[in-house]
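Moving on to chain A:
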Amino acid sequence: MSSNQSNTQNGSEQKGKGSESAQTSLLKKTETITPEFESSIVNQLVTRFTDKIVQVVYVRPGRTKILVPPNQIVQVARFLKDNLEFDHAESVSGTDYPKDNQIEVIYHLSSYSDEKLSSHVLALSTRVDRNDARLPTLIDVFKSTEYHERETFEMLGVYFEGHPRNERFLLPEDWADIPPLRKEFRIKGR
Partner candidate 1 sequence: MENLDQKFNETIKMGLEIVKETEEDRLMTLSVGPQHPGSGHFRFTIKVDGDYVVYCDPDPGYVHRGEEKMCEYRNFIQNIPHLERPVIHDSTNITYSYSLAVEELANIQVPIRGQYIRALASELNRQVYTLYWLGIYGIFLGHSTMFMWPVGDRELFIDLLEALTGARVTHAFNIPGGVRNDMPEGFKDRCLSQVAYFEKRLDEYEDIFYNNPLFRQRTEGVGILTKEDAIKLGVTGSVLRASGIPFDVRKAEPYDIYNEVDFKVQYMKTCDSFARSMVPFLDMRESCQIIRQLLDKMPQSGEVRAKLQPNPKGPVGESYKRVESGRGALGYYIVSDGTPKPYRVKLSVGSFRNILALPHLLIGSKLADMPSIYWSLNYWPVEADR
Partner candidate 2 sequence: MATAPKDFRFGNFVGSLIQLIFWILIIVTLVGLPLIFIILFYVPLPPVNGEVLTPYLFFSMMVDPTRTIPIINFMIHTDMFRVAVFPGFSYAALLAAATIFIERKFLAKMQLRIGPLYAGKIEGILQLIADGLKLISKEIIVPSGADKLIFWTAPVAFVVTAAAVVSLIPAAPGWVVADLDVGIIAVFAFLGFFPLIALLFSWASNSKYPFIGGMRALHQMIAFEIPFILSALPVVILAGSLNLTDMANAQYSYWFVFFLPISAFVFYISSLAELERIPFDLPEAESEIVAGWLTETSGMIYGLIQLGTYVKLYALAGLFVILFLGGWAGPQIFPEEIMPGYTGEKIYNATTVNAVFWFTLKSLGMIMLILLPRGINPRIRIDILLHTGWYKLIVLAFINIFVALLLVYGGVLGPGGLLST
């Protein structure tokens, strides 16, 4: 664990600068043109939950990103599924921000049942502490996240509580290194 810690610091020193600026500006960025349909979705979310819980990162034509705290993600996801017709996850990915000491997990949600939403992808993101990365699983809400969450677990070391199998999926069974998509994991010779 101690070696991991030192790795973390090294990694954050190397990659940190860009990531922090990326994050802050992302949060502050406001689009000049806010499309109507997309903002109506966001408004529904914000009125259902407060804007303390649902932070709107950006609203673009066809793409929306919201940021919610980890303990609220299941409720938001359930609301998205039941009331807004988002019925499946296209991908689950994680981004490591060593400078903020956080991992961002992003669910790209979309819809097949609602035709208006078919061109729309909503990014439901949350941020967890990267030293103790734990998230409630969304497998009960979106069954389609099952393998994506397993992949995120092994690639970024985010433990999904309640997921039936937090196991190796793509990596070899005898993988004994840190999760490879964390920034302190360096490819040899690079």
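As a selection rule, all candidates are chains of the complex that A comes from, given by their letters.
Here is the rule we go by: a contact is a pair of C-beta atoms (placed from the backbone, for glycine too) under 8 Å apart; a residue touches a chain by one contact, two chains touch by 3 or more; residues count from 1.
None of these values were measured; they are calculated from a predicted model.
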Touching chain, any copy counted, for chain A within the complex - options 1 or 2: 1
Touching residues on chain A, where the partner in the complex is candidate 1: 18-19, 21-22, 25-26, 29, 62-63, 65, 87-91, 93, 95-96, 106, 108, 112-113, 118-119, 121, 123, 142-148, 151, 155, 168-172, 180-181, 185, 187, 190
